[in-house]
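Every protein chain but one is kept in place in this view of the complex.
For chain A:
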Amino acid sequence: MIIKDKNKNKNYNFNAKIFPGKKAERSYLGILNKFLFIVIIINGIYFVASVNDLSIKGFVLRELRLKSEELQNNNKLVTNKVTELESYENIQKRALGMNLVKAGTIEYITVISEAVARK
């Protein structure tokens, strides 16, 4: 037993002599594990946050698209209304009730070079 103890001690001492870094390794591993754990947590939070942000942006995009479509539709309505109002058929119908005088024969005035006021 004593020998074992001795051996134990010796063993320990032996280990300490032959494998001087094992205690250090264990501490390095521990640090690495903690580091990886923290990285996983951070990545996880980042992933959730980015997916959330993407979803929100997706909804915003959808809203903007709907608004753009609505504006385009309104624009088209207004354009069509303008086209209708500018139609000669419609103008003629509206003009009938306005007592307008139809333009008659057009006479052109010829400007003669001598016809210039002198004083």
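Here is the rule we use: a residue touches a chain if its C-beta (ideal position, glycine included) is under 8 Å from a C-beta of that chain, and two chains touch if they have at least 3 such contacts; residues count from 1.
In the analysis below, contacts and distances are computed from a predicted model.
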Which listed name, "Lactose transport system permease protein LacF", "Fe-S cluster assembly ATPase SufC", "Penicillin-binding protein transpeptidase domain-containing protein" or "Alpha-D-ribose 1-methylphosphonate 5-phosphate C-P lyase", is the one UniProt assigns to the chain that has been left out? "Penicillin-binding protein transpeptidase domain-containing protein"
Hey, which of A:32, A:61 or A:95 is the one touching the hidden chain? A:61
Touching the absent chain in the whole complex: find that residue among A:27, A:43 or A:83. A:83
Even though one chain is not shown, chain A touches it at residues 51, 54-55, 58-59, 61-62, 73, 76-77, 80, 83-84, 86-90, 105-106, 108
